[in-house]
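One chain of protein is taken out of this complex; the other chains stay put.
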Amino acid sequence: MSAVRFGIAGLGRLGRRHAENLAWRVPGAQLVAACSPVAEEREWASSNLPALSLYADYDELLTDASIDAVWLVTPTSLHASQIIAALRAGKHVFCEKPLSLDLAECDAVIDEHARHPHLHVMIGFVRRFDASYRDAFDSVANGAIGRPFMVRSQTCDKNDPDGFFVRFAPTSGGLFLDCSVHDIDLARWLLGNPRAKRVYASGTIAIHDGLRACNDIDNGVGTIEFEDGRLAVLYASRTMAHGHDTQTEVIGTAGALAVGRNPRANRVEIADVHGMRNACTPTFFERFEDAFLREAQAFVALLRDGKPTGLTLDDAREATRIGIAMRRAYEEGGAVEL
Amino acid sequence: MSAVRFGIAGLGRLGRRHAENLAWRVPGAQLVAACSPVAEEREWASSNLPALSLYADYDELLTDASIDAVWLVTPTSLHASQIIAALRAGKHVFCEKPLSLDLAECDAVIDEHARHPHLHVMIGFVRRFDASYRDAFDSVANGAIGRPFMVRSQTCDKNDPDGFFVRFAPTSGGLFLDCSVHDIDLARWLLGNPRAKRVYASGTIAIHDGLRACNDIDNGVGTIEFEDGRLAVLYASRTMAHGHDTQTEVIGTAGALAVGRNPRANRVEIADVHGMRNACTPTFFERFEDAFLREAQAFVALLRDGKPTGLTLDDAREATRIGIAMRRAYEEGGAVEL
Amino acid sequence: MSAVRFGIAGLGRLGRRHAENLAWRVPGAQLVAACSPVAEEREWASSNLPALSLYADYDELLTDASIDAVWLVTPTSLHASQIIAALRAGKHVFCEKPLSLDLAECDAVIDEHARHPHLHVMIGFVRRFDASYRDAFDSVANGAIGRPFMVRSQTCDKNDPDGFFVRFAPTSGGLFLDCSVHDIDLARWLLGNPRAKRVYASGTIAIHDGLRACNDIDNGVGTIEFEDGRLAVLYASRTMAHGHDTQTEVIGTAGALAVGRNPRANRVEIADVHGMRNACTPTFFERFEDAFLREAQAFVALLRDGKPTGLTLDDAREATRIGIAMRRAYEEGGAVEL
Partner (left out) sequence: MSAVRFGIAGLGRLGRRHAENLAWRVPGAQLVAACSPVAEEREWASSNLPALSLYADYDELLTDASIDAVWLVTPTSLHASQIIAALRAGKHVFCEKPLSLDLAECDAVIDEHARHPHLHVMIGFVRRFDASYRDAFDSVANGAIGRPFMVRSQTCDKNDPDGFFVRFAPTSGGLFLDCSVHDIDLARWLLGNPRAKRVYASGTIAIHDGLRACNDIDNGVGTIEFEDGRLAVLYASRTMAHGHDTQTEVIGTAGALAVGRNPRANRVEIADVHGMRNACTPTFFERFEDAFLREAQAFVALLRDGKPTGLTLDDAREATRIGIAMRRAYEEGGAVEL
């Protein structure tokens, strides 16, 4: 069986990780092209990746007949149109989360995809591919905690004292759509895809006053009420002192499972004047390095062997829909019915 | 300085613990009387406590001139009237939490207390006296985590498969007033007593369908929005599989403190076919055994030395007020403004 | 049943703790006398303890007819002669560990005790009375780990940068007899009192060069080989950076139990720039505060109810015998047969 030939679009910090994975670490994948409007990023590619075609323009990439699939690590505002263009060009698509900040765009992608049933589109909810989350999912599925009825989940980034991210806040969709969207997807996945009925959310600016200009926050909490009484309680933050601290708990009638309660960097513990301690994962890169690789392997297995990933465009649309409702609930100070 | 002479009212399971503490373990306290309408409880007292006067009737207890203070471990519905009667009889009062399920009753107690400024009334928010919570409070006060802006706190009881507690649910005030009231008080205490502006709450029945009859739930979550953007996220449950799991987290701009993340029973860890594990505290008795003792010591120190406890009737009223709002938010499915 | 009336001898740092326990916290005990050759210590007693008789001279204490039992917290070099004198005066005896640094002295105490079978003597191997150690012992006895065949145990003190303890090193018996004696006793207790056959020990001076003068060390390790192949591996240190770190592991054919793997000060965890961490118990006082109390309760229960403690003078002698052998093994650089 021949390798899947990928063209990647977007070579920023995360894009480079994906490119390296596709180039070196995913059996069955071949990275044959890369695309970036930024000259410096194309130079990085030509110096650091195996020989490949380089494009400044995404439309040119799509005309490259040697490419089976595109891998999008581009700004969220471009996702929908780029996916649609790729489908029309006959390419499979992997796209970083979120699918879009806009429901109509999500629907347009879903509609276009329906016209190309032989092509696969996968949105990169990377946490589903982390070994610990996978173990938790399997344990829940095997009945280890009885009937799961509640998820608590958080996505908390280490504080960047420079507040560099504040510049990107206006286009990020806000804290809930940028960060909590992961937890929304996890909650639905771990609870068996129940339908959301109502959400509530609150937030505050703990440190970065610059967010006020775009009505964003640096700490936010929310509740999702699903049908059948299932619940999710979410927390997102950009101001952690100790590191990137992503954790998720699934509570069932016969037990509870927690993933990542201590964001330990590795297996080292230190005993010194500061007490008994461990270092923490500084960013989501270190935390989900393996998951990014497994995610790519899963997409290749889907394309080559038809092995389902359990992740659909409808899941991605639902994460956006709930995220938007959380933002609205925060803005309005009241529950939002779905 | 002479010992404070106590008369205790209520000798149920928790009352007996309090009685034993007052009788044997609190220097400066003397347990001289006990009161219970239940003959079996009075017999327990005469067999297990040092010689003391026994009363079936609370009013008789109050006429006992040898008593300086009463210690109430009676049903919540009696708290307010019993406190008022004790104040009128010239006694100091310790009373188990919550002060009352009714705001008007809280106000009546506060009004009566204002007429007896030389008498002390303390409501037993026992967690404030736990060594670990005290350490967390002191660390926050010392600036260890910068400015605290959020509390996450839970009161989760081990599931009672017999659902015995369902019988008492109709008079308990419901999950939020019975359990979350602790977390409400902790959140206010740890955040510096900010004023609550709005609450939201959700809940579900995971196991005990019998609660439906009184519109109660066995798992509930809630959000409290305080002035200045401070937040509290609470969880209460009656269905934990592993034990009594009370934990609280304070998140600040320079760090976070967690109390009780693993409800370990003691310092023993076991490595066997079930993995690496520790037993958990089965009930709040084991978890807060020391705190009940320190609470009594603190009340005696208040009476003898005037040492303030930092806990006022207004705090108790506020906990009830917020708890009522959470119940209403759950019932109405919408945010409640305070 | 009347209270046991105690006279305590020795009011140093540890003696004061014992005195306070006997005075206030042990139902059934009454502290009626105290003895110290140090005027300042007697003054402390008269200011801080309930009214009691004070003696400068131990022999005078023994003539006090109101005393049922003496409680010795005196220098190790005095233990044997003071126990013998107390037995001859018809008093029960509690004595801090170790019984003696000299085997002949141990035997003299055992011989004298045999002449007073109605009197109890207990050596304070306090760890046996710690709730976690007790839980571990019970679990082992109940077969939780199958057949226990190995103990690893350590007594590690926080480093005292002033090296104050170096002054007392010459009379302490050395690291193995002063610290490891606890672990020796625990190993025997947890393994079912097997007979030791051979020991080996090594040591080093990591920090406190002043110990060289008396041939002592500040870090030492040892192995005890018992009959039937049971093993103990011990570690003692005076130079820990993080706190007092006492831990013990029992390894069996079906699992292992560890006590105190993380010497956490309480239930608080901190997440900040130093990582995820907990404070550690600074000294054995904080770690074993409860155990000292339970130890006193157990001795009173022995005297009043005849409830056995499971701790004999032969156990104390054996701990000394093995400790002496470890010291010799270290000095000679070779295994010592027992």
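Order of writing sets the chain letters: A, B and C. Residues in each chain are counted from 1.
Note that in this section a residue touches a chain if its C-beta (ideal position, glycine included) is under 8 Å from a C-beta of that chain, and two chains touch if they have at least 3 such contacts.
None of the values given here were measured: they were computed from a predicted structure.
Residue C:261 is the one among C:25, C:42, C:116 or C:261 that touches the chain missing from this view. Touch with the chain omitted from the figure is made, among B:5, B:120, B:264 or B:317, by B:264.
Only one of the listed residues, B:118, B:167 or B:274, touches the absent chain: B:274. By the touch definition given at the top, subunit B reaches the unshown chain through residues 240-243, 245, 262-265, 270-280. On the side of subunit A, the interface with the absent chain consists of residues 24-25, 27, 131-132, 135-136, 139, 144-145, 254-261, 265-273, using the contact rule stated above.
Contacts to the hidden chain, counted on subunit C, fall at residues 145-147, 149-150, 152, 198, 200, 202-207, 219, 221, 223, 225, 229-231, 233, 235, 237, 239-242, 251-256, 261, 333-335.
Keep this in mind: only the chains that are shown with their structure count from here on.
The most centrally placed chain, judged by C-alpha centroids, is B.
Subunit A and subunit C have CA centres that are 56 Å apart. Touching of two or more other chains is recorded for residues 145, 254-256, 261 of subunit B.
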